[in-house]
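Presented below is the structure to which this report refers.
The complex is shown incomplete by one protein chain, all other protein chains being positioned as in the whole.
By written order: A and B. Residues from 1 in each chain.
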Amino acid sequence: MNEIRSNAASVKFENVTKRYGSFTAVNNVSLDIEAGKLVTLLGPSGCGKTTTLRMIAGLEMASEGKILIGGKDVTRLPATDRDVSMVFQSYALFPHMTVMENVEYGLRFSGVPKKDIPQKAQAGLDLVGLANFGHRLPSELSGGQQQRVAVARALVLEPQVLLFDEPLSNLDAKLRRHVREEIREIQQNLGLTVVYVTHDQEEALAVSDRIVVMNNAVIAQDGTPRDLYEAPANAFVADFIGEANIFDCEIEAVSGGIATVTLGPVTLKLPARGQSPGKAKLAARPRRIEVAKARTPNTLPGKIAKSTYVGSHAEYVVSTDRGEIFIISQDVDHVHAPDTEVGVAFARSGPVLIGA
Amino acid sequence: MISRKLLLAASVAFGALSTTTIARADSVTLYCSADEAWCQQLARGFEQDTGITVDMTRKSSGETFAQVKAESANPKGDVWWGGTGDPHLQAAAEDLTEVYADSPMRAELYDWAIKQAEASGNRTIGVYSGALGFGYNKDLIAKNNLPEPKCWADLIKPEYKGHIQVANPNSSGTAYTMLATLVQLMGEDKAFDYLKALHKNINQYTKSGSAPIKAAGLGETTIGIVFLHDAVAQTVAGFPIEPIAPCEGTGYEIGSMSLIKGARNPEEAKKFYDWVLQAKVQEKAAEVNSFQIPSNKNAKVSDKVPDISKIKLIDYDFKKYGSSEERKRLLSKWDNDVASLPQ
Partner (left out) sequence: MRAANSPTGLHPTVLLWLAVGWIGYAVLPWYGLDDNFFLLGWLTDGYPLNDDVAPALFLNLQGQKLWLAPFAILLALPLLLYGRPKNDPLFGKLLMIVGALGMAWFFMQGFGIGLRGWRFEWLNLLFGKLDDRQFGMGYGALLTVTAFLFMFCIGLAARGAVGGDVFVVSSIGFVIGTVGVFIFMPVLQMLANALITPEGNYSLGSFISKIFSERLWSLGCFTGTRCGVALNSLFLAILVGVLTTLLGLVFALVATRTGFKYGKLLRALTVLPIITPPFVIGLAIILLFGLSGAVTQFVSGVFGIQPTRWVYGLPGLLIAQILAFTPIAFLVLIGVVEGVSPSMEEASQTLRANRWQTFWNVSLPLMRPGLANAFLLGFIESMADFGNPLVLGGNFDVLSTEIFFAIVGAQNDPAQAAVLAIVLLFFTLGAFYAQRFWLGRKSYTTMSGKGDAGVHPRLPAALEKILFIVAGFWALFTVFVYATIFYGSVVTRWGIDHSLTLDHYVKSFSIGRTEHGIHFSGAAWSSFWTTIEIALISAPLTAAIGLITAYLLVRQHFKGKEAFEFGTMLSFAIPGTVIGVAYVIAFNVPPIELTGTGIILVLSFIFRNMPVGVRAGIASMSQIDKSLDESSLTLGANSWQTFRKVILPLLRPAILAALVYSFVRAMTAISAIIFLVSARYDMSTSYIVGRVENNEYGIAIAYSTVLIVVMLIVIGLMQLIVGSRRIGRRGVESDQMQSRTNVSSPVVQPSGAG
């Protein structure tokens, strides 16, 4: 009884919309989160990711649509009555209670027998490695420790879903990496359903089973970290996750799922990804583009505009008639000087077609 | 749940205070429109003599009249003692007070007290009277080398400019008594000419009737037009005030008493009514520096009380000048013809 278990449940959004007056924060979003997975909501500020999270928590009520947790309709249920816990960006530890009281807080309202509460809370603190900090006040802890108390406080309730709202944004860079690994570890060990909001793509890529990228109140793409990085669905995702050069291109023909793409003098064969002939866009990561000798066949002619040597690699900005292209080259032995005429070549795999 | 707590708190709080005043055994609620000390003396005296508890509220007669009227649907007071007679007459006219014609004390009272009762259809009765006059601050008169005023006519002399205070007749019964007195003394037209001349000498129309003599006592004005007993009280209290009964003659007020209609303790109220008219009760007023003339003929009078036999009193027509219409007419005339003039 006194260890922390999981009651992981799935979360489902069916055409959920949230409006504040005339402003639409979340627009007709449908979403399926499997039990036991860690799913990240990622996007720039104001994209609707936090609103989505708060709707799962019951802190905001959906204007339209349906929300199900563990298959049960909770759309109209307030936060109190949902079996969901949340870790806040500011941690929201109650300053007038000790660490122990903070962790016990939720247990007192959840029908846990009184005598079990201290043990359960202690188990929670053990889990986050703060076994001996129970008597302290939150103000006497470091940022990382406060963060862990917040996690313990949410965990001991064994919620169906655990929510994190930018939990690492108040920590310094080193601690951030450490804590996110711990969160991932606990999630995997206990098999929790976790929904995690962040605007940091690296963090998202590192911890998630799945990432939901949001932009302008809608889902831009929903997939595994690798999907998103390797095969962004659109220019926004391509640019938001890692850096990408976006080109206008022409699809000449599609056969057998392979598209023939022309980009000025360059012709490429790429997976069509459902695109049909006509205008399209091509996304290429800086590392998936190479600087070749000028007038190499199947390259874009250009001129080095900027050249930076950064030790582990070299960075170039090449100006072409298709605009400026950002390239990262592993070849640090032969650094091209500015104004050198070059050709820009595309790696065989890596560049992806995205919708026009 | 919060509401439950609130309710609890509220009910505890309300409970502590919810002693409403509906007919408690052996108590009477007295509205008293005289000086606090006098009111206290009466209330405590009655309690001592009869064992009936007195709940006393002291308010000016105007305030009390307003209250009695406001409460008329559900009266809280039983008996209203003191204050100038007009509001009592007005209350009688508006049927706010009770007829009581067979008090055993009537026989002992002066005629003017009985006349007051008759004017109201026996709804009120005179308990004391006081003549109108003025008082001056001797120190200030000397300091400013002013002649001592003796008559109404003196007050409009230019040397008194800025030295005289009187209440505004719109808010004070005392000042209205002066207005009505002058009209009866001089005739209406001449009285208003007089008031216009007086207006130039007035430094302030106060709200309350006795304020002018109190200001004079403190040296804030030289002359105050008030009831003489108020002036005497200041003298007795040690202020350099000289009370003057105007040589031309003057009007007076009859301090009155009424039983409130629909009272919750009518029996106790009547007991108080009869008790307070006794000579031995009225005599004691001087002990608390109230120098009005008692209405009981047998009451011994303090030597400080202005000797009524030496004052020329006009035959004041309380019925006419106490009536609402006449009052309104005179007041609006005063407002338009006098108050609006530059000083």
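The rule we apply is simple: a contact is a pair of C-beta atoms (placed from the backbone, for glycine too) under 8 Å apart; a residue touches a chain by one contact, two chains touch by 3 or more.
From a predicted model like this one, the values you see are computed outputs, not experimental measurements.
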| item | value |
| --- | --- |
| Omitted-chain contact residue, chosen from B:51, B:104 or B:342 | B:342 |
| Candidate in contact with the missing chain, chosen from A:14, A:34, A:83 or A:209 | A:83 |
| Contact partner of the left-out chain, one of B:207, B:284, B:304 or B:333 | B:207 |
| Given B:87, B:149 or B:294, the one touching the chain that is not displayed | B:87 |
| Chain not shown, touching residues in chain A | 7, 57-59, 61, 76-86, 88-90, 92, 94-96, 105-106, 109-111, 137-140, 150, 153-154, 157-159, 163 |
| For chain B, residues in touch with the removed chain | 1-4, 6-7, 9-24, 29-30, 35-36, 40, 55-60, 62-63, 65-67, 69-71, 73-74, 76, 86-87, 140, 162, 169-173, 176, 203-205, 207-208, 210-211, 214, 217-221, 234, 237-240, 327, 331, 340-342 |
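Heads up, the rule we're going with is that only the chains that are shown with their structure count from here on.
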| item | value |
| --- | --- |
| Whole-Å separation of chain centres (CA-atom averages), chain A against chain B | 86 |
